[in-house]
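Complex shown without one protein chain; remaining protein chains in place.
Presenting chain A:
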Amino acid sequence: MVEVSGYYCPNCLFEVPSASVRAEKNRCARNCFMCPNCQNTLTVVASDPPDNGETRTSPIVLSAVGEPPFFLYCNHCRWDSAEVDMTFEKPTGLAAQLQKFEDSAPEALEFERLKEHFEPFLRASPSSSTLPSSSHHHLNPITAAASSALARDIPGVVKYNPLTRSRSGRDRAAAKSEIPDYRARVEAGSSHGLASGSGGEVDVDFMKHLETAGEVASLEQRWVNSWTTSLHANDLKPLRIPLHSKKSKRCPSCRHILIKPEQKAQSVRFKIKLVAANYLPAITVSLPHARAAMEMIKRSSALNKSTSTAVAEEHAAAASGAMIAGKTYPFHLAFTNPLYDPIQVRLHVQRTLTPSSADGKQKAPFAVTLPSSAFPIAAFAEAWEYEDDEDMFGDEGDYDGARGTKDRDGRARPRTVGVLERRANVTVVGGEVVLGKEARGNIKVLQYAGNVYLPVGRP
């Protein structure tokens, strides 16, 4: 379960208090705008100073921030807002300067009319005033504030509350029958001048005279607006940057807070931080044969000291380290124990379910063998507390085999599946993967981790 713990603008990193979030419609209230062409952030630039012969050579700069009118400019695609005739008089407070344009947009006016239309009818029913009963459904003060603010604006939008239903059922039925039909201010579907081109004929003309596909605004650029806008890419207006939120997370079953970030917007510390990585062992996978091949190549190249064959080296390394279908490769899994107690790990391979094979008789393209007995991993402790470690080649478990010695160049003994090495708080386990003949692409490993605490020494 995820709740919002704060909002911030991803561009100016300004922390927005949750009360003004709703007022600003979840957008940044300062000068942060998004380029309609490439979704990059826009910068405010001044127009070029007036160009007469003397100012070219004179060292006097006319003004520190440049000349008005200011407009927005994208660094990446070089779009600027003069193409849609958006200029500003001052370089700061751009959102305020745009405020009156936004308020007179057709969708805002339509929304105001809708609110005025429904207000008298919903105010008549008494259930709209019983707000406190619904607010206890909200655990988070932010959502409770948001919902009460919403209800204040649009009376009658109350959370469904079974207590009040029986009481005001009659009132609501009476009110519903009295609501007259709503006439929209602007008929939907008609082509009106502001969003030119939402009609049929104008669009067809535009399409007939298209020169490149880039002239039409793409779907991603248009669906952010709440109203249909014109299809021309030249008409796209810059949007204010939407705010990002910092989230806090709860356990879904017992509702204990797991993650609670700090109040400051950009700090990465947390007040409460219960992360699975602190309890589960860290797992890394490696292919020893690939590593050995890379080392051989690197050694030979370092001795030769030739850098021009770097590309050829990489290809050779990739070829020898790659996994060829139809063969068997051993791999190493290293488990690192983060806890201060020793843990036992048990591995289990789930037979892979081939996704949606049409005929159903297709075998899995690979099979993985892992040791299935439980193996312990020692506790985490400071470096000096470990005794001198011997490389133990796992003599417990069900694997007997001659404990051969490891040769100098790393040729392992015949056994490769099982606990290979136990050192500090890391245990390396070997497994084997058998590739079928039709195997292609990368091998993905899905893991499921379960954690069991066993009480020790109960009286």
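Here, a residue touches a chain if its C-beta (ideal position, glycine included) is under 8 Å from a C-beta of that chain, and two chains touch if they have at least 3 such contacts; residues count from 1.
What we mean here is this: contacts and distances are computed from a predicted model.
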Item checked: Record-based protein name (UniProt) of the chain missing from this complex, from "Eukaryotic translation initiation factor 6", "AP-4 complex subunit epsilon", "AP-5 complex subunit sigma-1-like" or "Dynactin subunit 5" -> "Dynactin subunit 5"
Margin query: One chain is left out of this view; which of A:Val4, A:Ile257 or A:Ala334 touches it in the full complex?
Written below: A:Ala334
Margin query: So one chain is hidden, and I want to know which residue out of A:Ser20, A:Ser47, A:Asn75 or A:Ser218 touches that hidden chain in the complete assembly.
Written below: A:Asn75
Item checked: Residue of A:Phe121, A:Phe206 or A:Phe270 touching the missing chain in the full complex -> A:Phe270
Next item on the list: List the residues of chain A that touch the chain left out of this view.
Entry: 8, 10-13, 38-41, 43, 59, 61, 64, 74-77, 244, 247, 259, 266-268, 270, 273, 275-278, 282, 284, 286, 291, 295, 298-299, 302, 305, 332, 334, 426, 428
